[in-house]
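Omission of a single protein chain aside, the complex is shown with its protein chains in their original locations.
Let's turn to chain A:
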């Protein structure tokens, strides 16, 4: 039935779909670039914009290493396309603080020794920043649950937790101080959000 068409395949290079232009505000800076539609936001950040602080762990939404903030909300940058985020305001680990002026979470991670190899750390810190922005966690159990999207193969969890709890405590965000146990020292402040 069907007609066989003999095509000189070698002489016809496959035509790729056109690249698409994307405009993002990244760490308060406007950025314009063109990418193939299948480029994930993670690959755009790392490969096109040289922002290699954001890490690729699993590339499947299972580890949280690629966590960035979009309009203040944490997401996995490996499971979204750069073109889908055209016009978005993105904060990566590079935008949270500078070596001279670390963000409170960055400083707390250092103070609490909250990492070993450091590979999960940018994702942990961006995720913790998202957690603070959301304001849903008030107890240690809730922080643990709402940080469960970030895995740490080195098992630095107790210190990650105590770093986050310290920042929350300083901000007066902890409701149940009895539960606070991870970091050893007990927070001095009384809960203000009861």
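One rule holds for everything that comes next: a contact is a pair of C-beta atoms (placed from the backbone, for glycine too) under 8 Å apart; a residue touches a chain by one contact, two chains touch by 3 or more; residues count from 1.
As a working rule, contacts and distances are computed from a predicted model.
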item	value
Omitted chain (choose from "Transketolase subunit B", "Xanthine dehydrogenase family protein subunit M", "phosphoenolpyruvate--glycerone phosphotransferase" or "Amino acid/amide ABC transporter membrane protein 1, HAAT family") - UniProt protein name	"Xanthine dehydrogenase family protein subunit M"
Contact residue for the chain not shown (choose from A:26, A:44, A:75 or A:174)	A:75
Touching residues (missing chain, whole complex) on chain A	16-17, 20, 36-38, 40, 59-61, 64, 67, 73-76, 79-81, 83-84, 86, 127, 130-131, 134, 136, 141-142, 144-146, 148-150
